[in-house]
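What follows is a set of notes on a single structure, which appears directly below.
Note that this complex is displayed minus one protein chain, with the remaining chains in position.
In this document, chain identifiers A, B and C correspond to the written order of the chains, with residue numbering beginning at 1 in each.
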């Protein structure tokens, strides 16, 4: 997948753990892990909003496009 | 919703129409309209990837977080 | 299973349902005479009271079946159009459940009046069918939610 989730980097920058973040954004630990490990197929705007709010960042900080599939 | 989709702005910048973009990224016109009009609940990473590839941009260019809900 | 075969099958079931609906109407329309004839052949005793009893029971049953078959028609209509995940089908299943429970009660009344093995089997079948439909309605309601969620995930 050419969309990379840099959620772990942002979490490290803000010094926030998986448990704390999942509690704050109100989704289960298991689901947040799926997202963090790039196993998710899609992301809800509500989740993205909650993450941006809690990590005080922009969607661009956690979502990155790399065209590694080309040539 | 505090996540704003600036898909229309990027489309205008790249001078690409709804029909052409929907054809290139392989999703129906109707679905792309839902996305463009901020009616979607979630976005697939595959869709995001296709949009970034075709519009030659980053996710941060089309997704924006505004904390207009606060105070 | 191929989508085409599945559509053909749905259309075929819909056709059977409509045929049953039509038969139900025909049977109900001719019931006063058919019942009189049947009773004159098979029944001995106070015919007038039993005739009235059977007329009431059979007409209520006939109308309930009409109602259930029509709801089934609605469901298979949506299946045929490849769009079964609609709230209307949840409503249909709940209605079928209620109508089945009433049918069950009708058979219970009949069991006390004139018992027969077939009546008891039917009673049990409609009772189970009613419970099945409540559960299926709830399962379907969740499926509709998933479908709507899916439709808004672009």
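Here, a residue touches a chain if its C-beta (ideal position, glycine included) is under 8 Å from a C-beta of that chain, and two chains touch if they have at least 3 such contacts.
Note that the coordinates shown come from a computational prediction; the quantities given were computed from them, not determined experimentally.
Student: Please identify which residue in A:3, A:32 or A:52 touches the non-displayed chain.
Tutor: Reading the full complex, the residue touching the unseen chain is A:32.
Student: What does the interface between subunit A and the hidden chain look like in terms of residue numbers?
Tutor: That gives, for subunit A, the contact residues 27, 31-32, 34-35, 39-44, 47.
Student: Can you list where subunit C touches the absent chain?
Tutor: 1, 6, 9-10, 12-13, 16, 76, 79, 84-85, 118, 128, 131-132, 134-135, 137-139, 142-143, 146-147, 149-150, 153
As a convention for this text, only the chains that are shown with their structure count from here on.
Student: Suppose chain centres are the mean of their C-alpha atoms. Which chain sits farthest from subunit A?
Tutor: The chain lying farthest from subunit A is C.
Student: Go ahead and name the chain pair joined by the largest number of contacting C-beta pairs.
Tutor: Counting C-beta pairs in contact per chain pair, the top pair is A-B.
Student: Please report how many Å separate the Cα centroid of subunit B from that of subunit C, as a whole number.
Tutor: Chain centroid spacing, subunit B to subunit C, equals 48 Å.
Student: What is the distance, in whole Å, between the centres of subunit A and subunit B, each centre taken as the mean of its C-alpha atoms?
Tutor: The answer is 18 Å.
Student: Whole-Å distance, subunit A centre to subunit C centre, using C-alpha means?
Tutor: 50
Student: Identify all positions of subunit B at which a residue touches two or more other chains, and write them in rising order.
Tutor: 40-44, 47
Student: For subunit C, give me the residues that contact two or more of the other chains.
Tutor: 153
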